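One protein chain is absent from this view; the other protein chains keep their places.
As written, the chains take the letters A, B and C, and residue 1 is the first residue of each chain.
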Amino acid sequence: MLTTEIVVIGGGPAGMNSALAAASQGAEVTLLDRNWELGGQLVKQTHKFFGSENQFAGERGIDIAEILSERVHDNSRITVRKNSSVLGIYHDGVLTFEQDDKYKKLTSRQTVVATGAAEKFLSFTNNDLPGVYGAGAVQTLMNQQGVLPGKNVLIIGAGNIGLIVAYQLLQAGVSVEAIIEALPEIGGYEVHRDKIKRMGVPILTSHSIKKAYGEERVEGAIIGEIDSSWSFIDGTKKDFKADVICLAVGLSPLIDLLHPLGLEISYVPNLGGLAPKRDEYLETTISGYFVAGDCAGVEEASSAMMEGNIAGLSAANSIGYKKSFQEKFRNNRDELRKLREGETAKEVRAGLGEVRL
Amino acid sequence: MRNSTEAVVIGGGSIGCSVAYNLARMGVEDVVLVEKSFLASGATGRCAAGVRQQWGTRENCLVAKRSIELLEDLPDELDAELDFRQSGYLLVASNEDEKSQLEKNMELQNKLGIPSKELSMTEVGGLVPHLNVEQAKGACFCHEDGHLDPFKTTFGYARAAERLGVEINTNTEVIDINYENGIESVVTDEGTISTELVVNATGPQAKFIGQMLGLEHPVEPERHQILITEPLEHSLDPMIISFQHNSYIQQVPHGGFIMGYGNPNEPHYLNYKHDWQFLESMANKAVQQLPPLEDVRVLRQWAGHYGISPDGQPILGEVPGYKGYYLACGCGKGFMLAPAIGEGVAKLITGEEPSIPIERMNIERFKTGELINEPAVV
Amino acid sequence: MRINNHPILDQKKEEEEEITFTFEGKELKGFKGETVAAALIANGVRVFRRSTKDNRPRGLFCAIGNCSSCLMKVDGESNVRTCMKRLEEGMEVQRQEGEGEI
Partner (left out) sequence: MTEEKTEIERSLTDDLLPSVERRKEGPYALCECHQRIPCNPCLTSCPTGAVSLDSINDTPEVDFDKCAGCKQCVSACPGLACFVIDETYSTDSALVTIPYEFLPLPEEGETVNGLDRKGNFVKEVTVKNIDSFSDNGKTKVITVIVPQEAVHQIRNIEIREENHG
């Protein structure tokens, strides 16, 4: 049985910051990630990030991943275990995981869950055809693996992810036929939208996909305009030829690992789905289990980093690493509060009200 | 929610829904079912989904046999797909004692019309090529036993009951029962229902309802843990019961291997926690029995409960001295017995002749000491 | 189809080792260490398996090991998540028909 003081599950922006924050207080940390490189979703984000200097504003996601990952690897208090999928978290504080196909067990005094989010799916005819991808898959293929997902793409969803993926596809030389959005307004940031518009990509609001078609793979899609009750309007059918349909219809927190512990969760659409209840230190209703980042409620990477700091500091604090804890906690909390003050974070603010203990 | 009704069934598991459906089918038009969580949220939804007749007592055998008979037509009757698959149960003995017990049970089963038979190791090899028979001393097989989907069955009963006018209230918890020379009403967190008849179908939680009437029902929750693997192409027909390993393993229609066991010696309380020790020991048990499972991935694990009685038999019928208060507890195998228990208890209530020896399974037996010990529980 | 020129990403492929693997017995080229799924997509393969129920074609969907759309048979082992499995020289990759075999 392996032991550690604090285990952090997930090596994305929230998890890496958690590990760094806890280690900076003096705690001994083990960071587990199922991928072969740290960074989570950062490793496929070629665009520059928003926020302030504390969240590496202006740096590209891929570069932030590298900076944080280097800091984590250089920190002698952090043991990094990559290729490590956590199998289960148990009531007696034991965590089981599989590293390089080997079953292992680890006990810890505190646990930070930073497992991120899963992409939502969408119901339409033939949505299982090869060529229907989640937006994350398109990013992974292009930006991590250097492989093109196809030649021409139809994107479903004009939130930030849909807009960003459109831009990334254009950068890789792929044609983006259109972005369609079921809501009457674009959900993503205006600056992301403007980048796409300048490239001449049509964004069709109040539109949805009816069906994909193709023999053994996507060859195109039928889309149409929808009314306020989400029904297709007669005579608005359009046929787009495309070999990729990219779904960017939102994310939901990944808290499957925490479920069996019996923590309190709420269904909060503004945070993406089922979100764990937690106090201001990001501790859930099960003592010793903290959450940070998208698994605590879907937001931006910048707030994930701040939450990571808070969870890491708090976890360390609760086992006696108290070095200027209150001050550091307040700084991070205030910074996080500022990030959430804008009009684009209105829904997140409302959602957080429903899960705060 | 209705505030007055002919009968209240407490518990939305397979037995509760079967009782409610059968009552309505037999003419009790006004039935209300209350379930504190969602349908099949307790023992039913957590069970290993097997149905078998190979028991060691006359009563268990007959109730199980009646269930299998009813299951033949049940999908049509309920107008629901139940995934009932008669792919058999294979009971494996690893020593002479177990073997002679199996033979004794088989004799009884055959006498009662259950077509179980002893298999040679060659026959076992033909039936389950993956099975490691090194340790096996004997095996018993009944082709009529098999698999039944707990969720589909419970929902099938529930929907059919609703079509007959039964009112089903989920997320409704019973907090008290008023009794004065007979049942008067059931108090729930959603309101009070006047009624003269209550059926306690709460399985491992039956004693908590009993306590509301000042009764001590001898039903204790025994935790079982179960895991399911990733789905694979069909390669295992029967449910494998091993007395040596105290475990059950079957491949469900979806393709996953479901397996589990309980530890009868651990303290009896409602404990929904599952542990890694189970994961490891079940994996060992499984690979010892079916070596090719070694490379198969586990998807999930969970815990549920048998509502265990001192003799391992169901407790059915009216509680003597408590007019209108009925028990319908399967006691450790409730899901597989639900069709016959539902029918039997409903017949008892409506004055029809039950198709199972229900009077033998009354709670009174624990007072008189006429226990009917079941030797074949795993 | 591989990206050879990208305004932001460094071109790593040149330093990487090109290797041979087989898909349905046919020899294909890929790069050591990339995912099996990426190598297949780069070679124009879209159908990774066929569904159990209606024998429908299935391909890559999530690419991060969350879903089970890309399960294939790799070196004889069924149900391998090809989006997480890294390519090695001589690997034998096959389409999976239905659920994997034991």
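Definition applied: contacts are C-beta pairs under 8 Å (C-beta built on N, C-alpha and C of every residue); 3 or more make two chains touch, one makes a residue touch a chain.
Keep in mind that what you see is a predicted model, and the values were worked out from it rather than measured.
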Touching partners, among the displayed chains, of the absent chain: A, C
Absent-chain contact - pick from A:Lys323, A:Lys338 or A:Arg356: A:Lys338
Given A:Glu70, A:Asp194 or A:Glu264, the one touching the chain that is not displayed: A:Asp194
Touching residues (missing chain, whole complex) on chain C: 5-8
In chain A, positions touching the absent partner: 47-53, 57-60, 170-171, 173, 185-186, 189-192, 194-195, 197-201, 205, 300, 302, 338-345
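Simple rule for what comes next: only the chains that are shown with their structure count from here on.
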Geometric centre distance via CA averages, chain C-chain A, whole Å: 24
Chain C, residues touching no fewer than two other chains: none
Residue ranges of chain C in contact with chain A within the complex: 1-3, 5-9, 12-13, 34-35, 38-39, 41-42, 46-48, 51, 56-66, 69, 83-84, 86
Touching residues (chain side chain B, partner chain C) in the complex: 130, 230-233, 235, 255, 292-293, 295-297
For the chain C and chain B complex, residues of the former touching the latter: 52, 77-79, 98-102
